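Can you read through this structure? Questions will come right after.
Part of the complex only, each chain left as placed.
When the chains are written out, they are named A, B and C in that same order, and each has its own residue count from 1.
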Amino acid sequence: MWQVPRRQIAVCGPGECSPQEAEAARAVGRLLAVHGAVVLCGGYGGVMAAAAAGAREAGGVVVGVLSGRDRSGASPDLTVALPTGMGEARNALIVRAADAIVVVGGSWGTLSELALAQRGGTSVITLGGWRVLDAEGRPVPGPVAAAGPAEAVRLALAAAERVRPLSP
Amino acid sequence: MWQVPRRQIAVCGPGECSPQEAEAARAVGRLLAVHGAVVLCGGYGGVMAAAAAGAREAGGVVVGVLSGRDRSGASPDLTVALPTGMGEARNALIVRAADAIVVVGGSWGTLSELALAQRGGTSVITLGGWRVLDAEGRPVPGPVAAAGPAEAVRLALAAAERVRPLSP
Amino acid sequence: MWQVPRRQIAVCGPGECSPQEAEAARAVGRLLAVHGAVVLCGGYGGVMAAAAAGAREAGGVVVGVLSGRDRSGASPDLTVALPTGMGEARNALIVRAADAIVVVGGSWGTLSELALAQRGGTSVITLGGWRVLDAEGRPVPGPVAAAGPAEAVRLALAAAERVRPLSP
């Protein structure tokens, strides 16, 4: 069992997703675990469950930060399920605890996590999903699009290393 | 002094804004107060301070839900300043306590509030600001653009009336 | 309408209380309002409702920080009802936003507020209620017992003045 300091990367995405998004999230979870990172997520279905399943396949640690007051509906692949009873305010906790976040797909909840990460200076790597334009119709800089799960994981780990180096 | 049940409408926007945005936020705050609504905001500068100033001009009640642990930096126009010590997780509280939100201008923090409101089923009225496109480049439905402060306030109060009627 | 800087004093106590406790809480709320302080409370029944009623009688501003996701069950005497959707974690918010707290009566939720206030360096004035002994059976220093509502309010306002002077 690894202990801290380890990387902690959140995988954020909708609770209902396409098969392609689930496949991507599973690959991201698996690759993060292979690289020794703890995976954080919202703990329920869709992208969250797929990321948890991927992390578990690789023998990793995956923490679900739940919106509910108990563990109802939590993915069975979580190592730890943390019911917060805080509703969607828990999105801020997922982001705060992460060294970087990987976004797979789009939803309003997912976008709130992306926005909170950018607000707090946490790197955001995206695999598809929604885009944000400013008032002039230009993409707002910040989130970095990855071509696939492997690149997303590589970029997230590199961003995490910049803000909190593990190596001496 | 009015007591509950009253409307509670949040005005969300960046802590640094253009003179035009400040003017719009001030008008929104003033009109909300004129219509008897409590104004909620993040309690600091920019759009938040302008909305507070507007509400105060009209003799209204305006509550600032602060991210910090104390009242440092709070707008002097607030009726009540609530330091939460929760950082940006407080954005979820502003949205949760509102019957509808009016967004003036764009920033990552503001976008997180817009997204949390949409996620939770709270109506969002926008005056300028950022736009959200889905993966196919189409605007994601939900937020309603207003032509000016008066229309924004009218739409916000109407949305609030739909979800929580005050009249018998 | 006064604006900040004003005193903000929380009145904490059980949601079900004796007539004597209700009477004391009402007097505390009224006297705080008479002295220009904003009253904070948990927003529901018992001591909370009595404090709100007292503050309203005196034309004061009283804010209820609710545990629930909406305003169901909120006291009708609140100026502003803030549903947090955070459950009992909202107790920390009530305490954080207060310059001092007055405790009327005892319950586990009330004790959590007393303890969080002491932990964070916020003065606690008590009118009856539970007592805390250390492992040797001695009272743990900190909370100050008042003889009645008038003394409780005087002590709370004096404590608030020490930590955050209003006068120049």
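In this text, a residue touches a chain if its C-beta (ideal position, glycine included) is under 8 Å from a C-beta of that chain, and two chains touch if they have at least 3 such contacts.
Keep in mind that this is a model prediction, so the values were computed, not measured.
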item	value
Oligomeric copy total, full assembly; chains in place: 3	4
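Keep this in mind: only the chains that are shown with their structure count from here on.
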item	value
Euclidean distance of C-alpha centroids - chain A vs chain B, Å	28
Cα-centroid distance, chain A relative to chain C, in whole angstrom	39
For chain A, residues contacting two or more additional chains	86-89
Chain C to chain B touching residues, read off their complex	1-6, 8, 38, 56, 59-61, 63, 65, 69, 71, 74, 76-86, 92-93, 96-97, 164
Contacting residues of chain B [partner chain A, same complex]	86-89, 91-93, 96, 105-109, 111-112, 115-116, 118-120, 128-135, 137, 140, 142
Complex interface listing, chain A residues touching chain C	69, 84-89
